[in-house]
Structure formats: C-alpha cells, structure tokens
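Shown here: the complex without one of its protein chains, the others still in place.
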Amino acid sequence: MHFASDNAGPAHPAILEALTAANEGYLMGYGNDDITRGVQDRIREIFEAPRAAVHLVSTGTAANALLLATLSQPWETVFCTQVSHISDDEANAVEAASGGASLTHVPHSHAKMTPEALAETIESRGRMVHSPQRGPVSITSVTERGTIYSTEELSALTDVAKAYGLPVHLDGARFANALVALGCTPAEMTWKAGIDAVSFGGTKNGCLAVEACILFDPDKSRELEMRRKRAGHLFSKHRTLAGQMQGYLADDLWLGLAGRANGAAAALAEGIRALGLGESFVAEPQANILYVRWPRRVHAALIEAGATYYVTDGPLEGDREAQLTGRLVCDWSMTEEAVETFLGHLRGAVRG
Amino acid sequence: MHFASDNAGPAHPAILEALTAANEGYLMGYGNDDITRGVQDRIREIFEAPRAAVHLVSTGTAANALLLATLSQPWETVFCTQVSHISDDEANAVEAASGGASLTHVPHSHAKMTPEALAETIESRGRMVHSPQRGPVSITSVTERGTIYSTEELSALTDVAKAYGLPVHLDGARFANALVALGCTPAEMTWKAGIDAVSFGGTKNGCLAVEACILFDPDKSRELEMRRKRAGHLFSKHRTLAGQMQGYLADDLWLGLAGRANGAAAALAEGIRALGLGESFVAEPQANILYVRWPRRVHAALIEAGATYYVTDGPLEGDREAQLTGRLVCDWSMTEEAVETFLGHLRGAVRG
Amino acid sequence: MHFASDNAGPAHPAILEALTAANEGYLMGYGNDDITRGVQDRIREIFEAPRAAVHLVSTGTAANALLLATLSQPWETVFCTQVSHISDDEANAVEAASGGASLTHVPHSHAKMTPEALAETIESRGRMVHSPQRGPVSITSVTERGTIYSTEELSALTDVAKAYGLPVHLDGARFANALVALGCTPAEMTWKAGIDAVSFGGTKNGCLAVEACILFDPDKSRELEMRRKRAGHLFSKHRTLAGQMQGYLADDLWLGLAGRANGAAAALAEGIRALGLGESFVAEPQANILYVRWPRRVHAALIEAGATYYVTDGPLEGDREAQLTGRLVCDWSMTEEAVETFLGHLRGAVRG
Partner (left out) sequence: MHFASDNAGPAHPAILEALTAANEGYLMGYGNDDITRGVQDRIREIFEAPRAAVHLVSTGTAANALLLATLSQPWETVFCTQVSHISDDEANAVEAASGGASLTHVPHSHAKMTPEALAETIESRGRMVHSPQRGPVSITSVTERGTIYSTEELSALTDVAKAYGLPVHLDGARFANALVALGCTPAEMTWKAGIDAVSFGGTKNGCLAVEACILFDPDKSRELEMRRKRAGHLFSKHRTLAGQMQGYLADDLWLGLAGRANGAAAALAEGIRALGLGESFVAEPQANILYVRWPRRVHAALIEAGATYYVTDGPLEGDREAQLTGRLVCDWSMTEEAVETFLGHLRGAVRG
C-alpha cells in the first residue's frame, strides 16, 4: 500500500534491461553517440516536431530550471502558481539557474490558473524599469494537486502569454499521465496548444532518473547545452540517460506505464466513491494523484495498517474527527491487490 | 505642486555645502578617511549602538540588496509583503545580490504585516530540503503605502522572527519620517524592537544619493564590505557619500527635514479633511505619503492644473466618476504655498 | 583500441547488477533510505572518517562545483592549475555554483603545483578589499596530465594552504587510480595529508554516473545538501546513485578496477619503452593516462589503423615529422589484446 509518491516505486524492468543493453561496448561521451541521437529523433517523431531541440538530464528540477533559465533573463519574473513544483519544491532552483530571475504567483484553483488570473498577474509586473520584467509562464500538468489542463485550457493560457510576447513552459513531470488521461497526441498537448518548452518526465513514470528538455524552437538549443554543462548536468557516460529513455519510449512502454498508474488511481477513486466518500475528493480525480479530506482518525488507522502516504496539513495526533488532507499517488507498479487492501482498511476505518 | 516622489525634489543646500567642504584637499580613497570614520561614529552614537557596523552606499536598492544578501543564503527565502520595494521596485535586486535567494509574500494590510500572518507564512516554507528555506524577514517603515509600524508592532513581528531564529531587516528608505512620526529614538525603532539590520535612508530626505547599511551585530561587517565591493558599490572618492551624510546628520538636519515633509503632508491631509474628503484616505495618513481615492475627474482636473503625482490604478481617460487611487508624497522642500494651491484646485475639482 | 577516455568504456557488469538489485521494491526518495545510508557508512569506514559528511551526485563537475561552492564565498578565488578540470573542462561550473567565485591559476609542471608556486600565487591575491579574496585550494590527483601527487607532496601543499587558513579540495575523479598507484590508504591520501574535501569519483572507474562529495568536517554538510538540491542534483530515486556506489565498493571492486586500468597503462608504457620510445613520454607514466610526443605520421597511422585517442595539439594533416602530443587513457575494460594490437601498429608506424 505504497501511495507516498511515484518516485518511491521501482523502475520498470524493461528500463533496466535497456540500460544494461546500452552499456555494451565503447561509446564516445557527452551525448555524441547513436543511442542519444536515436532517442532525440524518436522524441521529435513522437511530438511531430522535426526541428525541436531535445536534451537529456537526470532530474525534473534540472529540466525545469535549465529550461526556464534559457527562456528568461535574470531581471525577469516567471509566472507560476504558489503550489507549483518550481516554487514549492526546488529550493530556489530557477532563481539559481537563471542567475536571479524571480517567481510571481498566479492565483489558482486546485493548482490550475485561469486566463483571467494569468492576465491580471502579468499586468501587475513589468512597470517601467523598476519591477521585475515579464518573463515566461510555467504551467504544470498533471498539476501538483492532481488536476489536468484540457488542451483548450492550455490554449487559452498560452493565448494570454502570447499576447504579452511571453514564452510558455510545461512542467511535464507527469506528462504521460496527463496525455493518457486526455487521450490526445503529444503535439496537441504541447506546441499545437502554444507550449514552447517541455520538461518531459521519465523518472516518475518508471525510469530511474531521466527527463528530456524539449525546445520546439531550436534557436536556443546551444544555450541550453551550455547551461546544462555549467550546471554539472551533462553526463559523460551519456548512454546512462539515453539508454533509459530508449527503453521508456520503446513499444510505447511509457504510455502503458502511465495507463497502469492512472488505472490504479481510477480504481482507487471508484472504491472510495463506492464507500460513499465521493464528496471527500478535494478535486475530481483525473490522473494518478488523489487528494482526499478525511477525518484524522481515518488517516491514522490507514497508516497504522501499513499504508504509506502523506497527510499534508497536520500531524496524526490531535482531534480525531478533524478533517485532514491526504495525498494518494499511484505509480505504474501499483497492484490491484494493494488498492483492494487499502480500500478494505479504509472501509474499516470509516466505519470504525 | 510636486507630489510625485520624495526623490524628485532637490537636495537640501546644506548637503551640497557639506559635500563641497568635504571635497577639499587630498584624502585616501575607499572610506579609509576621517570624514567616513566620523560619520560611522556619529551613526553609532545616534543609534546608541557602539558596536554596530556602518557602511555607506549610494542607493536604497543597494542597501536593501546588500544587507539581505548578507543576512541570507541563496537557498533561503526572504519574507516581505507583495508591495514591498524589494519585491515590486528593484527588478530582482535581492535575488541578484544574494545569488538566488527568493522572496515569499506575507499577506498585508496597507503594506503592514501582522505577527499571525508572518508566522503562518514562515510555517509554509522550509519543508525538509525541498522548499526554499526560511530566511530573513524584511519590513518597511514608513511602508510603501504610507503607514508606520509602532514600536510595539515591530517588536511583535521580530518576536515571531526570533522564535524561528530568523534575522529582521528594516527598509528605512524613509526612516526619519517614521522616526519623527513615532516620536521615539532610533534605538527604540530598531535594535530595541528586535531589528538586526537597517537600510538607513538619506536620499529621499534631502540628500543627493546616500544610504547607510547598519548591522547591529558587526560579525558580518566584513562580508557586507566584500559584497559592496564586488557589486561596484564601494566609492573610491568615498567622501562623496560621507560628505553628504555628514551634512545630513549635522545639527539634526535629518530630523528637521523629515519634520518638514511630515508637516506638509499633515497640512495637506487636514486640508483634504476640511473639504469633507476625510473618507477618501486609503489608510490613515501618518508620515509624508497619502493615498487617496477620488473620482477620475478630480485627478484629471488636478493634473490639468499642474499638480504632479501618480494615479496608480488607471489612466486619466475613462469613466469620469470612477474612483482611482492617487499617491501624494511630500518631501522636505514642499511649501505651504504649494499645499494651499493644490487644495484650492482640489476644492474646485470636487465641486466641479 | 579505445584509448580516448575512461568515460567511453562501459560500466562494469557488477555495477549494473547492484543497480538492478537496488531497484527492487518500494523505497522512500531523496536519500532517505537504507541503501544510501549503508553507502555513506561504508565510505566513512573506508576513509576512517566516522564523522565525515557524504553526499552522492551524478557527475564529477557537480561534485567539484558543489564542494568548492560550499568551501568558498562568492568574493573569493579558488587556487588551481590552468589545466585543471575545473578551469578547462567545466564551462564555468565553479563560478556558477558559487555565485561568482573566480579561479586563480597556480603555475604547474605536468599539472602539479609546488608549495612555492602555491604560496607565491596566494600572496598575489587578497590585497585589502580590492582583489578577489583568498579561497580554497583545489588539487587534482591523478592529475589532468596523468601524474600523481605523493602523500608527502600533498601534505606540503596543504601545509601552505593551512598557513593561510585556506581549505583544500581534492578532485578525485580518478581517486582509485591514484590510490592504487600510491599504495596508501584513502585516509593517508586525504585527511591525513590535510585534505578537507574530496570529489570521490566512480564514473570513470566503472560506474555509470556516480560520485561522492566528502567533507571531513561535517559542519557544512547541510549547506552542501541545500546546494545539491537547488542545483537539481538531488535524485528522487536516490538508489539510482546509491545502488551503483554500493556495487562499486563491494568486495573492493573499485580497487580491482583501478588496478586493471593502471596495469593496462603500465603494459602499454612498457611496450612503448620496448620500442625505444621511452623518451617520448611527456611525463613519467604513473596511473592510467599516458601523454606521448610522437611524429604526426605515427599518430595518423595509428588512428588510420583504428586506434581511438586524442591528439591534443594539432590536426592530423600537416608536416609528417612534426611532434604532436597524444593522450592515451586506459579504463578498467582495456584488454591485453587491445594493448598488444596497438603496440603492433605503433611498431609499424614508427618504422613506417
């Protein structure tokens, strides 16, 4: 019953196998090899973006920070929500990589911003030379609250950004989960919806540690490469990254893994509803993350029973009936049995 | 009728005279001179802080950024309000000087934060290694909305900061205006109220361009000096800064100038009240800045009549009865005549 | 005949096996797991340094930059040679990670500095507030020219640094190669010789991508952790790094791999001497890297025959008798056969 995070499960065996295969023999370093080139080509193909620049890194924070540094100037501000990973979980990585760009928070509902809120926030910045100048917009989908932007919603946001001449970055740490849930193509979820740059995540969806930085306009490709190098993010044995990504993309493994994670979360959500707890969802479940509001005693009983997940707004000790928020994440390795067991304990706890 | 800013008026003649006197003869550079040492000693005396480190710079942005960089680490976040000068008017100067520290906004009312809001915001940061770590608190008084913290209010805020082990910086761009309004001593408004570092402003109160960075704990004095040097803020002909500050502090000129500015603003406020517009103040006037809500036609008439000030939330064209916010600032050079003339035009405009 | 670099060969199969084993099951992220803790303990044991802070990263550039940023201030300068990896091969990574520290070159002979040269260079910096202040000394061993510092030489250098109160960093990208060549203990080569911090390399010696940052004084451990996080170098699936390091250290695999690489290089050197080319070594071969001066036609013939290595000071076209420098690197996977084949071609080329 491991619902803590999709970075706590194992990598898929096929990823390890691909990595092991890529390890064979002698290969020039730093990405100057056929495995890397093959992976870059495959990503361009998947995204229907033959000119896109594609560069691999090992962490999502690196992908976000390097892309946003490439899209911004140090006197600009990046528009994002307060709960975005770049604001809340990266210890000033964007500020560091960019040499001092700031973040400006756009009001949000369940981690999603509206075009109106975005426009109003953009308007509040860039006054003459004094305030931080308007820089890129950074959107996350699947969001940090488990919600997803529809392609129409993405287009509406990027329309606002474009009206101000601002580029748009998509934090796709859970790109595949969003894609499978939307049932659209990678192109439709990105450049066709006005997205300029994507952190294309692999780590949370069955890889060990690999993400792709994608720039649909390749003009800044060299800048990204230099930023990656000076940040210590250029791997010498580059097949370490490329081998994983090769396995990830082969035979649509990445889509299958996201489907499994989303499916497990859907089964979990259905089970919760079946227990009459459908009202406890903070937002309508869409991908592989559920946020639920349950009494403290319910959380305590579940964790006592061996479930692993985060209660985000309070300790397990205290008023037993107080409502606390739990975050339940399913990764590709989540089993039907684990979901069933969890629901069994939940049933007991609720009745308890 | 020049109410645009207290940086648009001239320096006081005595400042120019002191600067001219300081210019005589040969003097070793970089602050290694008796005028500078005298000024540092005088500031320590005024603040009853014999151990304090005092270093001069030419702009308020430099003072704020260098002090906050000295008090923080690049992976920390500085707590301030959204309307603070460091957030809204310095184009990421804190982020730049600190090497990437971020700002976290504390909710505010008329630019003042409450201890509760500060504590809650501090709690929201510093989660494990992931989120930006808790760093210094930065308070402004006179605030960017013209309000002032009482010494009790300052103590209540610094108590919260101290409970978390965080240092507190005071942006005192209008330090003298706040001091005169409070009627307390510099020590009472700063270290006796728990403040650790002060940007002690001179520019807005009758100097040309000089501010003092004050660190009550001198342990980080050398760090501040090195940060000033590498930022290009160490003046070679250091008497350029020290001469101004010498004139500013001599014979309590600085207090007199602030008294004049505050007095002019008080006369302006009284005149506005006398016109039955006492309800139009956004916040109760306390120092030398008034924020007023008047119909657009009133603003338009005043500016048409030659008044200079900022209407902060809309253009002068549009619905004539719509309420817009005006910012009226009095500097030391504001005359009774100018205030009277303005009030005359206001009377006409209101009746208009 | 792959002599281009020890990052071009494959990882050792046991590393892949260890990684695959570490991938089993559910494990909390970000290094908060038993595999990581076990690896940290093992490194402390190997170094006889029970209090040392140990943190894993994926690249040598990251290890160097994060450690040197932790040991320095942005207004300081790092003393190193002109040919050091941090100066010549990391695209300003130290400057970036430190927020603007500079590098100062110490004169060197075959990439080794003398205590006299180090002292003289330190003396040239730190003048008052003006010049960059004296910061850490960074030494590499095995050096970038294939030479090694004896423990006595290391101690003599660190004595100089200590006399100025400066910490000393060892870039140990090829730590095991140096250790095996010296025949001393890890403690003798580091803290017993006055070294404060080590980039303990794994990648070049048979891992995929893992290095350990070691701080013998753990006071700055938390700072290193925060710097790693904000640089995007904290792996969520941390076992990706820890699993490799576990395999690397198990059963002294790391020492065996370095012994193989050094042995292959020794066999290569002996073969070169046997061909009467003993004078062509730029410096006496000590570990797994040889620098040789041969006529252009010899290099051209070898590369034509399929050998892979860098000729560092000129193109392959030109005066056929001109002496050019070749760099020959052996990694753990170098075979006797490859060395023999290479020597056969060399024999032919020399006679050619």
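Per-chain numbering from 1; labels A, B and C assigned in written order.
Here is the rule we use: a contact is a pair of C-beta atoms (placed from the backbone, for glycine too) under 8 Å apart; a residue touches a chain by one contact, two chains touch by 3 or more.
Predicted, not measured: the structure shown is a model, and the values here were computed from it.
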Residue among B:F235, B:W254, B:W294 or B:F342 touching the omitted chain: B:F235
Absent-chain contact - pick from B:A62, B:M245 or B:V298: B:A62
Residue among A:H2, A:R125, A:R145 or A:R227 touching the omitted chain: A:R227
From A:Y30, A:Y164 or A:Y310, residue that would touch the chain that is not displayed: A:Y30
Where the missing chain touches chain A, by residue: 30, 73-75, 99-100, 128-130, 133, 223, 225-227, 229-230, 234
Chain B residues touching the omitted chain (full complex): 2, 4-5, 7-11, 16, 19-20, 23-29, 57-66, 90-93, 96-97, 203-204, 208-209, 226, 229-237, 240, 308, 333
Absent chain, residues of chain C that touch it: 74-77, 88-92, 95-96, 99-103, 105, 127, 129-133
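To be clear about the criterion, only the chains that are shown with their structure count from here on.
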Chain nearest the overall Cα centroid: A
Chain of greatest Cα-centre distance to chain A: B
Most extensive contact between chains (C-beta pair count): A-C
Intercentroid distance (Cα basis), chain C paired with chain B, Å: 51
Between chain C and chain A, distance of the C-alpha-averaged centres to the nearest whole Å: 35
Of all residues in chain C, the ones touching two or more other chains: 226, 229-230, 234
